[in-house]
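The other protein chains are all here in position, but one chain of the complex has been omitted.
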Amino acid sequence: MNPANYLFVSALLFTIGALGVLTRRNSIVIFMCVELMLNAANLAFVTFARIQGNLDGQVIAFFTMVVAACEVVVGLAIIVSIYRSRRSASVDDVNLLKF
Amino acid sequence: MNLYIPILAIGAVGFGFAIFSVLAAALTGPKRYNRARLEAYECGIEPTPQAVGGGHIPIKYFLTAMLFIVFDIEIVFLYPWAVSFDHLGLFGLFEMVIFIATVFVAYAYVWRRGGLEWD
Amino acid sequence: MNFHVPVIQYAEVLPILIVLGAAVLGVLVEAFIPRSLRYVFQVVISLGSILLAFVAVVRLHGTSHVAVEGSVVVDGPTLFLQGTLLLLAIGGVLLIAERGLDTGGSAFTAHAATLPGSEAERTALASGIIQTEVFPLTLFALGGMLLFPAAGDLVTMFVALEVLSLPLYLMSGLARRRRLLSQEAALKYFLLGAFSSAFFLYGSALIYGYAGTVSLSGIREAISSNAGNDLVLLMGVALVTVGLLFKVSAVPFHAWTPDVYQGAPTPVTAFMAACTKVAAFGAILRLFYVGLSGLRWDWRPMLSGVAIVTMVLGVIWALTQTDMKRMLAYSSIAHAGFILTGVVAVNKAGLEGSLFYLAAYGFTTIGAFAIVTLVRDSTGEATHLSQWSGLARRSPLVASTFALFLLAYAGIPLTSGFVAKFAVFAAAYSSGSSALVIVGVLSSAIAAFFYIRVIVLMFFAEPKEDGPTVVVPPIMTTAAITLAASVTLVLGVMPSSVLDLIKSAARFTF
Partner (left out) sequence: MDSAHALAAGSSSLLVWLIALPALGAAILLLGGRRTDKWGHVLATGLSGGSFVVGIVELIRMLGRSGENRGVSQHLFTWISVGHFNIEAGLLLDQLSICFVLLITGVGTLIHIYSITYMEHDLDRRRFFAYLNFFIAAMLLLVLGNSYLNLYVGWEGVGLASYLLIGFWNQKPVYATAAKKAFVANRVGDFGLSIAIMIAFATFGSVSFDGVAAGAGKLANLNSGALTAMGAMLLLAAAGKSAQFPLQSWLGDAMAGPTPVSALIHAATMVTAGVYLITRSNFVFDRAPTAQLLVVIVGVITLLFGAVIGTAKDDIKKALAASTMSQIGYMILAAGLGPAGYAFAIMHLLTHGFFKAGMFLGAGSVMHGMNDEVDMRRYGALRKFMPATFVTFGLGYLAIIGVPPFSGFYSKDKIIEAAFNAGGARGLIIGSAALLGAAITAFYMTRVMIMTFFGKARWAEGTHPHESGKLMVVPMVILAIGSVGAGALLSIGSSLKNWLEPVVSRGFVEPTPRLSPLLVSTLAIGAVALGVLIAYLKYVRQPIPELAPTDVSIFTRAARRDLYQDAFNESVFMRPGQYLTRSLGFLDRVFIDGAVNGIGALFGGTSVRARRLQTGYVRTYSLFILGGAAILVAAMLAARL
């Protein structure tokens, strides 16, 4: 199969993730969309590794996964704490700071 | 060159798809306020247990999930090392010991600060 | 299979290892040392490790080497920025460690997990617990910052970016007072930071697709030999730039800055505002001067445009602010534009100017926010501008010092800010971007107005009846302010020794 197709999928995933961040209201879902974007990058890395014929991209994917996991942990901590004080995970409700 | 131009096209398609689906939902879907969309999981399933403390999601759930992710992910580095540890020799061993020790520090922290106690 | 065992030059990455090791040690302290002793341990470990790391940086002086299999480059700019970061971090840690200002003991909530306004929070407050986890977090962030300008490939850069960002997200949410604002700041910073780092990563993937490698020197070679598809490369560069410009808060990736600077505890804001900008600009300089220098005709117009928009909008927004921290945040956006002016010069003068600007800006920022922590009323810091009126009557020394920092921001001669602005504008001028210089000059002239406005307010307005009091600065804050003020003055009056140091340091190795 033409490896370029994987790139198309990756671009699609990235775009969907980015638009998801814009359109969703729930901060957890927004965060999941960001994870989608990271995974799109991972897919691109792996595909390019295949195209370029070296393994760098695959190793990088490992690093990305670990970093993404750490991000999940930190993100969940922040979101849970704000949910507990506001009873809402909606990003529309956090706008005390503005202008 | 030609090989990659479709990336742009696909990007545009993806963008259009997302806009289309949002618009379609807005135009065709029922326009009423839907509480479920503000739920944590947005899929109709109410987080349980419900109502005991006014709808608290038990914090333990999240804590455990987070701990799981942290300690689970270290395997990513252990696996490649295990495959070629004979090539890496003492250097690899040393580095891996440092890595595991560091993760263990995190574990010790969680343990001492009561993160592992269910109540 | 020919297997190459990696070699790690521990001596050359020693500063980073010391700081990260101390951070791990700090975590152990949290786990095993009794609560009452933790504060002392943490402060000693933090300050000690930073000083030790600084000594290590000084001893590395003159090194020019690509270490750790190409991942870390130890050269002049790296060492200069690491030294600057460590000195700034001393100021930041002193502010974070200050216990004499807030009646509650420190600027940080005792238990970040307790609900604002709940019984548990009151209990935690009443027990007089001091938050000490912030110290290892600071050190982790600092470790990432030290690595960021040294990163020799895009993946190391990404990891450094995350290592510096993740602790900062958490630290933003730790304020003892106005916790809802603080939590909101953390959430916004986190969501937007994660969003932008996804762009960085995807851009790295595209560049990797072009060059077949993520190391900056490899990318440089690939560009000079015109290896692959330009479209992929150009898109990749644009996306990577997004991630980096977010960290330096350039328009239009600036939006988080005012909210986070305002909501975060002020000591954290000081640390973050000064150090993140230094580290991130270090990474920008390395990426664009080393990896992408062959592509300069493509990225210069883009960055010039960003610089212009950033300067102009940052200044215009700052004009109407009424909150001190918010005003400083918008001004930090404008300064990002000024530094970008030096970056787009793409010559040695540009590198020198940017490095000097970063040092000057960093110390001024630490000092300015340190003074914000001193002006307080019963509910904590009094950050509304109107509360600052007539401050000079009550505390002429504090007001004069703040005026010094504001004048440095405004770029008045005899302060570091002037030399810094001159250096970047001179670099931009010599590279032929007069338009950029003119915009820069005009916006710094407009900027002078809102800085001067604060000075007028402090010195010539009547004090408010129920205005805030200026706390007599306790020892740690005094030390931080003294450090910042003396550097600001020395860099303004006698910059030549530092300029000479930069001149000898400003050469990238690859």
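Each chain gets a letter, A, B and C, in the order it is written, and its residues are counted from 1.
Criterion: a contact is a pair of C-beta atoms (placed from the backbone, for glycine too) under 8 Å apart; a residue touches a chain by one contact, two chains touch by 3 or more.
This structure is a prediction, so every number in the text was calculated from the model and none was measured.
Visitor: Which listed residue (C:223, C:372 or C:423) would be found touching the missing chain in the intact complex?
Guide: C:423
Visitor: Which of these touches the unseen chain: C:10, C:32 or C:460?
Guide: C:460
Visitor: For subunit C, enumerate the residues touching the unshown chain of the complex.
Guide: Within subunit C, the residues touching the omitted chain are 187-188, 191-192, 195-196, 199, 230-231, 234-235, 237-239, 241-242, 245-246, 251-256, 259, 297-299, 301-302, 305-306, 316-317, 319-320, 347-349, 352-353, 356, 412-414, 419, 422-423, 425-427, 429-430, 434, 437-438, 441-442, 445, 448-449, 452, 456, 459-460, 462, 495-496, 499.
Visitor: Determine and list the subunit A residues touching the chain excluded from the picture.
Guide: Against the missing chain, subunit A presents residues 18, 21-23, 25, 27, 30, 90-95, 97-99.
Just so we're on the same page, only the chains that are shown with their structure count from here on.
Visitor: State, to the nearest whole Å, the distance from the C-alpha centre of subunit A to the C-alpha centre of subunit B.
Guide: 9
Visitor: At what distance in angstrom does the C-alpha mean of subunit C lie from that of subunit B?
Guide: Between these chains, centre-to-centre, one finds 28 Å.
Visitor: Using the touch definition from the top, which residues of subunit A touch two or more other chains?
Guide: Answer for subunit A, listing residues that touch two or more other chains: 7, 14, 70, 77, 84.
Visitor: Could you list which residues of subunit B touch at least two other chains?
Guide: If we look for residues of subunit B contacting two or more partner chains, we find 3-4, 7, 59.
Visitor: Considering the complex alone, what residue numbers of subunit C touch subunit B?
Guide: 3, 5-6, 8, 24, 27-28, 30-32, 113, 229, 231-232, 235
Visitor: Quick one: in the complex, what on subunit C touches subunit A?
Guide: 112-113, 115-116, 155, 158-159, 162, 166, 169-170, 173, 179-181, 183-188, 190-191, 194-195, 198-199, 201-202, 204-206, 208-209, 212-214, 258-259, 262-263
Visitor: What does subunit A use to touch subunit B in their complex?
Guide: Per the touch definition, subunit A meets subunit B at residues 4, 7-8, 11-12, 14-16, 19-20, 23, 25-26, 28-29, 59, 62, 65-66, 69-70, 72-73, 76-77, 80, 83-84, 87-90.
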